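Have a look at this one before I ask anything.
A protein chain is absent from this complex, but the other protein chains hold their places.
The letters A and B name the chains in turn, as written, and every chain counts its residues from 1.
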Amino acid sequence: MNLPRAHANPLIGLSSTLLALAVSLLATVVLLVVFGSHPLSALRSFFVGPFSSPLAWGNTLNQSSLLVLTGLAASVAFGAGAFNLGGEGQVYLGGLAALAAALFLPPVWGALGILAALVSGMVAGAGLGAVSGALKARWQADELITTFLLSASVVPVVDSLITSPLFGAAGSFLITSRKIPQEFWLPGLLAPSNLHWGALLTLPLAVVFGVLVNSTPWGYRLRLLGRNRAFAQYTGLSMASYSLLPLGLSGALHGLAGALGVLGTQHALVQGFSSGWGWNGIAVALIARTNPWAVVPAALLFTFLDQASRMVVLQGQFPFQLSALFQAAILFFITAQIVRRRS
Amino acid sequence: MAPNSPAVLASLVRLSKTFADNGVRAVDEVSLELQAGEVLALLGENGAGKTTLMALLAGLEVPDSGEVVLASGQPPSLKAGIALVQQHPPFAPELTLWEHAVLGLPGRFPGKKAARSLLEASAARWGFALNWDELCRDAGPLALQKATLTAFFLHPLTILILDEPTAALGPAEARSLLASVRAWVRENHACAVFVTHKLHESLEWADRVAVMRAGRLVATTTPADSSLEALSSLLFPRRQQPQVQESLPAPAASLPPVFMAQGTRADFELRGGEILGLTSLRGEGAEELEEELTGLADLPEGRLFLAGTDVTTASIAALRRLGLSYVPSDRMGRGSSPYSALASNVIPYQVTRLAPGGILRSHSVRGYFRELAKRFSLQGEPGQRLVTLSGGNIQKLIVAREMDHGPKVLILAEPSWGLDLEARRELYRLIRQAARAGSAILILSSEPQELLEVCTRVGVLREGRLQGIRLVEHWTSELLGRELLGVVN
Partner (left out) sequence: MRSSRFALVFALLLAGFLTTPVFAATIGVFIPGALQGSPTYELLDAGVRKAAAEVPGITVKTIEGGFNQAQWGEQIAALVASGEYKWIVTSNPAMPEICTPVAQAYPAQRFIILESWSKNASFATLSYNHRELAFLHGALAGLLTQSRKGAAVAGLVAGQEYPDMNNAILPGFREGFQSILPAGKVEFRVVGNWYDAGKGAELAKNLFDQNVSVVLPIAGGAGQGVISAAKQAGKSVLWYDTDGYALEKGIVVGSGVIRQDTASYQLVKKALAGTLEYGKPLVVGVKEGYLDYLTSLPAFVSGLPAAIRTPFEAIVNQFRTGKKTLAMPLPTS
């Protein structure tokens, strides 16, 4: 698979991405105008909706911070030449690990307990990613397949555990676990939106990764691995540890996203709460061309487009499948290399 | 000659092309006519613009100004009968050679049987015997070149362009290919252009010779009106003194060998200051040896010692720590990261040093690059992508990187493949310099002539085994040729 590579002239790379975004935006606007019964109010819902109230703002910020995390996770893996398609399962498993920690640690632990839960999430996600890494190192198993299959098999397992006596909530009509003790709740912001303090963690994390990947020897080696694996091996990089590392790290970031989702928003593990976070993270990584610095604006942009289309659907003029259609159109245009590379 | 066939098949009219990446004017107002029935040799050193000019002729690049006018009036393309066989033909790794060859043929896609018979017939006239079921990624550049050439002949062609067609061929195969090209040209009143830097080839096979330098066409002449010296001075106007081979002192035999293979199929002992050259015909074992000596493949038998340590099963990182440097034959696939910047390509062993406090400073990286560039006369800016450099300059960069920290052992595999005269001389100078500084140097090359020029000792590999290493003074071209072919007295 050819990942979009950063062009030698960054302006051409940037204009190619912007052009793709502009075209997809145009396509959605056309859809809205042609198929909506009230085009102007549909357009208003689209462009203004995600910022129209604290609720909308909060949800937009929350979602973009989660996408920053999963976008970073995908970037780290792809930038090192490892195709992590298991984001969904890694996020979900991370959520479960955080839930377990939050439900079984004594509530008196307070902030330490929150930390422990977040770490458990990261460890669980890292473990899942590292399994694929180990399979790759030992048997050259294609991680494209192993990450995806492992993740797909983890999801139903977690689903069944949610309502099991161990985690389940008696008397709920939803498929959800019971709520975690209040001491472990991440305090909310901009209520009644989904935003919470944990979401603010992701921006500094993006900065850390930006520096790590672009300005350290370790980051240099990781990027070299993604550019030309044979060359990286030739310079002496240990293929065993560098098969494990990108996938483990990617999994850890995914797991952290899941943990934050559980601790911050629902304060429980609701079935399917993280559905789409992994795949959207990949979309964000593609928009950002796997550069951590570009992940934040890419996540914001993607979230805006997603929330905007959801606003329009909620406004009642379109069936709910349309928001998925919008997202697909955006992704389609982004991954097509529109500006011809001048070699 | 048919009464109505045109005398001029194509006219290149004041073509110019500049690449945005580095602002270099690759082709500068070049005008040239291609006659029917002629073989044209296009000479020039690396970076002279030959490849770009041919890409413009074949319609693969669009000129910034000027035009390519064909006798048929069509725009230049394969459909118009112009085929360019590149030195490294592009390919899809998962396809087999026959699938690669029939891709893009007009009309219905032929089934495997039909395709194979078409291809085998076409290949037979060129004297090629190819394994058509081999996957492209396993086939190697030579097989790909042959397959691509065979494939082009399934189209009606008027102009055939060959970019360094004999670079990867042995002398006999090269003659055979060029003879077939000439025969084809004569029979069909077509035209063939072959790009080369082998001056003797151009004198022997071409009807006309065109010389390019720095993007301009500086001369067109015929072999009758020219000579090796004349061509050489057209290519390199400054006076090139014939290189006097300064003989390097042979190291004392009492010194311990710094690189040694024992009990293998190719045992040798190498000491600091020596340049050992090993050569073989294609497929006789040099490729495997390259991987075995550099930690990329396991030694099937025997042991390897580096600086006194047994490194038979050592990792690549361990080998490098012990002082091994290696310039691989596969420059783009293994020796570099083609889409990364030049600076990124030279720093892999320096990153820790260039990152005090853990942060890689871009000005240190650039500074290191400039310093390296000065010492080794490298071209290009640190931020430029490697693919924008010519083949010769890429190799210089790789060699510079590997020689930089004065390695104990330096292994070079096919180091001058695709390099022009000037670049080769520069390379040999660097190698001798490194030997004088104490490195032990091992060159694996399929050009015996080159080894005679550079090395202190030369050995021959045949059927995977080393047949005997002798001091270079004890070899002649004939002896070497006989040893390679297995004709022993």
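Note that in this section a residue touches a chain if its C-beta (ideal position, glycine included) is under 8 Å from a C-beta of that chain, and two chains touch if they have at least 3 such contacts.
Given the structure is predicted, the values throughout are model-derived calculations rather than measurements.
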List the shown chains that the missing chain touches in the full complex.
-> A
Among the options A:Val30, A:Ala152 or A:Leu174, which residue touches the chain absent from this view?
-> A:Leu174
Where A:Trp109, A:Trp218 or A:Phe273 are the choices, the one touching the absent chain is A:Phe273
Missing-chain contact among A:Leu19, A:Leu40 or A:Ala152 belongs to A:Leu40
Residues of chain A touching the missing chain are 38, 40-41, 43-44, 52-53, 55-56, 59, 156, 159, 163, 171-176, 191-194, 266, 270-273, 275, 310-311, 313-316, 319-320
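Everything below uses one rule, namely that only the chains that are shown with their structure count from here on.
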Sort out for me which residues of chain A touch chain B in the complex.
-> 5, 8-9, 211, 215-217, 219-221, 223-224, 227-228, 230-231, 233-238, 342-343
Quick one: which bits of chain B touch chain A in the complex? Just the residue numbers, please.
-> 19-21, 296, 315-317, 319-321, 326, 328, 330, 333-341, 344, 347-349, 351-352, 354-355, 358-360, 362, 383-385, 387-388
